[in-house]
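With one protein chain removed, the remaining protein chains of the complex are shown where they sit.
Let's look at chain A:
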């Protein structure tokens, strides 16, 4: 069953917490991964792969660059999850 946006953001928050040590409550829709959450381009690759597993989506390398904010990632996952 497809996850709701709320579930996706909560899931992303756990992933970002695990990878970059950012408190889950800081992971909000409008937050930029690199500027606000200390997720650099390589950590972002780790976030993306963890999200792929968790939400059963494929996020190709070329699309990763478009995912600037938590909201971008949540929308992408909502649109592409099977």
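We adopt the following convention: a residue touches a chain if its C-beta (ideal position, glycine included) is under 8 Å from a C-beta of that chain, and two chains touch if they have at least 3 such contacts; residues count from 1.
The criterion applied here is as follows: contacts and distances are computed from a predicted model.
According to UniProt, the chain absent from the figure is "Beta-ketoacyl-[acyl-carrier-protein] synthase III", selected among "Pyruvate ferredoxin oxidoreductase alpha subunit", "ABC transporter permease subunit", "FAD-binding protein" or "Beta-ketoacyl-[acyl-carrier-protein] synthase III".
Remark: the omitted chain is touched by one listed residue; of A:10, A:29 or A:64 this is A:64. From the set A:14, A:46 or A:72, the residue in touch with the chain omitted from the display is A:46, counting the whole complex. Chain A meets the missing chain through residues 40-42, 45-46, 48-49, 61, 64.
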